[in-house]
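A single protein chain has been omitted; all remaining protein chains appear in their positions.
Right, chain A next:
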């Protein structure tokens, strides 16, 4: 259902480097991790549709959360986020860069208050805000806010509609929409420091692999991974593995995306030669494509 809707626009857009989910992933990461800033100008006409899959990182700071969730409900040009970086590349380790980005987001929010017609605002703009009222704990307040965001995004308007829709929609779609963020660690072989990635911001192996490539090609500035996504998919230099809840390392791509999400706990990127007993060259790719095809068919 929504998976299909999501993917086709990206393909039709004829801009292979700017996948919406990478946009979102960058937003989730809080950093810009690709050189394709200029291309983002064209991307977000379809930004609206990725709303369903954007969930807010639970542990993020309130200001950051506000930026991310409000911006996700607005279909607008993301280029402002990168306007201050001439090359578009930002060293992910640069704290200054992250702060600059956060500041740019805040400034943009101030300039463009939420123009969409969602009735329920994240921070209430209609009703006057009284400190400490109503008297409920902050843990419950954040549950309400999460709930409001979801009911806004699922069908845009009414929370009663939401309950009906839930009854109708398939479990797979429900689960993806209501699932909290799924940050898993990603470790590259040979590096003691890893990264974290939000799996719930993706809907397919393809988008995941692209995000990982973008993440690690900047992370490892002197490495062999090329920027070309397609080349890398066929490149057998590195293999993507995941660790499930039982602790076993398994090749990514065998199971449908939803099942993968449920069992994945960590990700590993290893060199092909060290995991040779697990997969051959072409098998991984065809399996992935098959899995994606199954995805499309079953939805």
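Here, a contact is a pair of C-beta atoms (placed from the backbone, for glycine too) under 8 Å apart; a residue touches a chain by one contact, two chains touch by 3 or more; residues count from 1.
We take it that contacts and distances are computed from a predicted model.
S.K.: Looking at UniProt, which of "Auxin signaling f-box 2-like protein", "Amidohydrolase-related domain-containing protein", "Hemoglobin beta embryonic-2 isoform X1" or "MTMR9 protein" names the chain that isn't shown?
M.R.: In UniProt, the chain that is not shown appears as "Auxin signaling f-box 2-like protein".
S.K.: Could I get the residues of chain A that touch the absent chain, sorted low to high?
M.R.: Residues of chain A in contact with the hidden chain: 58-59, 119-120, 124, 126-127, 130-140, 143-144, 147-148, 158-160, 163, 166-167, 171, 174-175, 178-180, 245, 247, 258-259, 262.
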